[in-house]
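Take a look at this one; I'll ask things after.
Here the complex is missing one protein chain, while the rest keep their positions.
Residue numbering begins at 1 within each chain, and the chains themselves are lettered A, B and C in the order written.
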Amino acid sequence: MSTAVLPPAPTLPGRSVATADGGPERRVAETGVWIAIGTISMSFAALTSALVVRQSSGADWQHLHLPALLYVNTLVLLFSSMTLELSRRRLGSFGLHATLILGILFLVGQGLAWRQLAAQNLHLATGPSSAFFYVFTVLHALHVLGGLGGLGLVERRLAAGALSRTTFKAAALYWHFMALLWLYLLALLTIRG
Amino acid sequence: MVKKEEGSDRALHRGIGVGGGPPPPPAGTISGKVTYTGTLPKVRPIDMSKEPNCVTQHPTPVTTQDAVTGPGNSVRYVVVYVSAGDQGAPAATDTVHYDQKGCLYIPHVAAMQVHQPLEIFNDDPHSHNIHPLARVNPEWNKSQPKGAPPIRTAWDQPEFIPVKCNVHPWMHGYFAVLATSHFGVTDSTGEFSITGLPAGTYTVTAWHERFGTKSQEVTVGGSETKTANFVLTARPY
Amino acid sequence: MTHGVTTAHAQPQSFLRRHVFSVDHKVIGRQYLDLALVAVVTGMVLSWIMRFHLGWPETPVPGLGKLAPTGAAGGVITPEYYLALMTMHGTIMVFFVLTTAPFAGFGNFFLPLHVGAEDMAFPRINMMSFWVTLLAFLVLLSAFFIGDGPPLSGWTAYAPLSAVGKDAGPGQGVGQTLWAVSIAMFCVAQLLGSLNFIATTLDLRTRGMSLARLPFATWAWFITSVIGLIAFAVLMPACILLILDRVAGTSFFIPAGLVISDRLQPHAGGSPLLWQHLFWFFGHPEVYIAILPGFGIVSQILPVFARKPLLGPRVFIVCLIAIAFLSYTVWGHHMFLSGMNPVSATLFSVPTLVITIPATIICLLWIGTLYGARLRFTAAALFALGFVSVFVSGGISGFFLAQPSTDIYLHGTYFVVAHFHFVMGVAAMFGIFAGTYFWFPKMFGRMMNETLGKWHFWLTFIGVYCVFMPMHYLGLAGNVRRYSAFTDDYLQPLIPLHRFITIAALFTGAVQLIFLYNLIRSRLRGPVAPANPWEATTLEWSTSSPPPHDNFGGHPPVVTHGPNEFGGAGPRDYVMQAEPQ
Partner (left out) sequence: MGKLFAVVVTLIALASATIFALHIWWVPPDISTHGSRIDRQLNETMVVAGVLFVGAQLALAFFVWRFGASATARPIKSFPGGPTPMVVLATVLVGAEILVLTLVGSKVWADVYQTPPAPGALQIEMQAEQFAFYFRYAGADGRFGAMHPELMNDASENFFGLDLANDTTARDDIVVGSLVIPVNQPIVLRMHSKDVNHSFYVPELRIQQDIVPGLVIPLHFTATTPGKYELVCTQLCGLGHYNMRAFVEVKTRSDFDQWLKEKAAAL
């Protein structure tokens, strides 16, 4: 079992932050995000199965009509993914700023959607569909908030000229996943909610 | 442990706490009888079979206690108390005993003034649970295993508190916590008396856990004894 | 595969940053182990009180009346207090001992050393993971002092008992909410920890450290992390739903029309079985989270003291992976009698039985490793051998519980208590003890006292059999578990056996004082440990005891050998992983 081919000896500085590709630290960031994506997916899968079970356990499920604002928010989030991707490819800060602003806009939009529902007297405890709606959207919003924090860090490093491509890639990966997760949730809540 | 069954029966009739000290000024008494009209709910035997040593404590089967009546349509366990017009009196300070014996609460209804000390005993050879389902006062829920010391407590707010043993579902009773120290609980012949009343006009209320409440005004002067009878309406279900 | 060297951070100078809020995986590993030690002592004391009560229910426990004036007035334990102790015992042991010590504790300390890294992939997240765990522990313990005391719904917290609030009994108010919050926090902490373990194993291996050369314990921690990543990711949202049912008036787990303490509950439509599914989807893998690190530790220790390679190292790894995979298909065996569709019982039974195959293979590999060995009986070796014995004992009783037809009779009895205490409690504890005796020199730079260690082993080994073997008999006689007193007529003849178990449990617990004494004394006064006292092969033994801040003194090792090279001819019968070829 000792026949593994050894790679060439590494010639890396102890604390690698350069933009050159392939350093372990940056790779770690990407691995970390992939693992996080796995575990977040699992949590939402668990909640999805909870929704399915809950739907069949009681006769009190009433379809929740999603506020139209959510579709606007969806576009905002998708657009933010695009600006982030542009920024990442060119290492430019404009797209990154745009993403941050759009991300905040998305959260504000979600907050408005919650207020719209509350105005219709649809609260967390009103019924199972509204309960799941709030659980899903609030948890997603919290994860988006975490993503915004990550992007803020990327922005700071970029400004300091200490950003590695793969750190940026990792942050972008997470942000795209947030958009993808949102599309999934939107579909789930539209169809089963 | 002291046998308290007789003592508790005494507690049923007692008006205010009678302490030592100088003889009280002349005081009036309101006494009377509580009866019912209407159809009584069915009295059902209590099935205690899950707790055999409680079954053996009762040679004759015990029946539900939420509507206990006696001869002449009299109603037992009615709390009669001064609900308005009370001129204040020394607070009741003697201890109210509440026993758990043979898987029953003795007495079924214990009346007491706010802050009056209450002691709860377990006379059975097994564990009991006392769960006063209070809403105004803080609710609590404690078990009292065999050999555990009595629970000493008191209530701060007037409230009729249903008491439940979580371990033995059929065990139900009441703590009637009253603002006044002028109260009585009807005995097996439906009679009560409220003593130690200074001259004045009082609103007297009778409360029963199933038959509701009735009130009337009674004026007492000097050391006379006034009669106040109550007729409650029974419903079969 | 890539190379180590990366996350190096300079050693901080302030005391707080070095020893308390440290990002050094070694400090964090020790902190986890210290937390587990506090937790295990707490959990054990709770079990003493419980066992004492079961043997002599009406005898006041000396001093307890003062500590718990509500739960045990005059020292006489109330039924609710017994259940509160039981809930806290189970929760503390499963989460804060069996998960933290073998996995988070030893894993944190040794996984980076094993792969030749200077630290974990994300040291700050690592530190956060520990502090959140500690906070979760404190939140759980606070239930003793707030409101009506700890919850009484057991470590499984079945809804609706756990979901409806204080009407369900004392401790079901604030206590149960604290429990759910604590567990949700614990999940977050372990997710962060697992993320670190996986990233470190994948990305921070030093030069030459192929996956095939990973030490067995690290393989086990790695696989455990993958299990944990999925399991805790399910329990956390489940806890959130439980908290919402309790405080926000939702009805995820609470059906309509419940009357509790004479009050009609304002809920409708929820599913109690949903909680059980979510819980056991986590809960059964959690059993493997507790025991797989033990597998790894034993597989790493046995060859060292048998002076020969582990039999079938690749088979061992494959079996670990098989167990991890199967662990997600078996949760329903906890629910044969739960009211779920009886057809699914058979479907869950088959993988449950199949999972015994890899487990059996692993046991046979250990026994086969002993064949032709030159055993050295250190305390660590004895505990590793004892692990094999108790794991076999606990595993075999699983046959009865994996089959729905025999589970009908044994499900809610002490047979189950015996089974899981042997297989995940005692076995995992033996793994922890073996790991402690083995790695103590590396962690603290001092040797433990071997004589005390051996006494500790013998008395514990006999003790645990006296405690848990009779519980099988109780189970066969139909003795129901989670009873605070035995009032049923058919249980009366079993009370003498309960008293025997109580005495054995108090004895076995007292024996642990030897370990505690050894631990403290050796930490302060033990003989100074050499770099490689056991003549072991893995990377941690190539560096000093204890290792320097960056683990390998700025010279990351280059790995040229597997972890399993023992028994060579010549003056030295082993080859270390970082030895030049």
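Annotations
Basically, a contact is a pair of C-beta atoms (placed from the backbone, for glycine too) under 8 Å apart; a residue touches a chain by one contact, two chains touch by 3 or more.
Remember, predicted model here, so these are calculated numbers, not experimental data.
By the touch rule given at the top, the unshown chain touches B, C in the complete complex. When the whole complex is considered, the residue among B:P125, B:P169 or B:G212 that touches the unshown chain is B:P169.
Of the listed residues C:L273, C:A427 or C:L519, the one in contact with the hidden chain in the full complex is C:L273. From the options C:A72, C:V388, C:L539 or C:V558, the residue with contact to the unseen chain in the full assembly is C:V388. Among C:W131, C:Y158, C:W455 or C:F507, only C:Y158 touches the chain left out of the display. Residue-level contact of chain C with the missing chain is found at 78-80, 83, 152-154, 156, 158, 160-161, 164, 168-170, 172, 255-262, 264, 270-273, 306-308, 311-312, 315, 337-339, 342-343, 345-346, 349-350, 353-354, 356-357, 360-361, 363-365, 367-377, 382, 385, 388-389, 392-393, 396-397, 399-400, 403-406, 408-409, 411-413, 454, 458, 461-462, 465, 469, 472-474, 476-478, 480-490, 494, 497, 566-567, 569, 573. Contacts to the hidden chain, counted on chain B, fall at residues 41-42, 44-51, 64-66, 126-127, 129, 141, 143, 162, 164, 166-170, 172, 209, 236-237.
In this text, only the chains that are shown with their structure count from here on.
Mean C-alpha positions place chain A and chain C at a centre distance of 33 Å. Note on chain placement: the centre of chain B and the centre of chain C lie 54 Å apart, centres being C-alpha means.
Shown for chain C are the residues that touch two or more other chains, of which there are none. Put simply, chain C touches chain A in their complex at residues 1-8, 121-122, 191, 194-195, 198-199, 202-204, 207-208, 210, 212-213, 229-230, 232-234, 236-238, 240-241, 244, 248-252, 255-256, 268-271, 273-274, 277-278, 281, 313-314, 560-562.
By the touch rule above, chain C contacts chain B in their complex via residues 57-58, 60, 70, 73-74, 76-81, 148, 166, 169-170, 261-263, 485, 487. Across the complex, chain C is touched by residues 126-127, 129, 131, 133, 139-149, 151, 162, 164, 166-167 of chain B.
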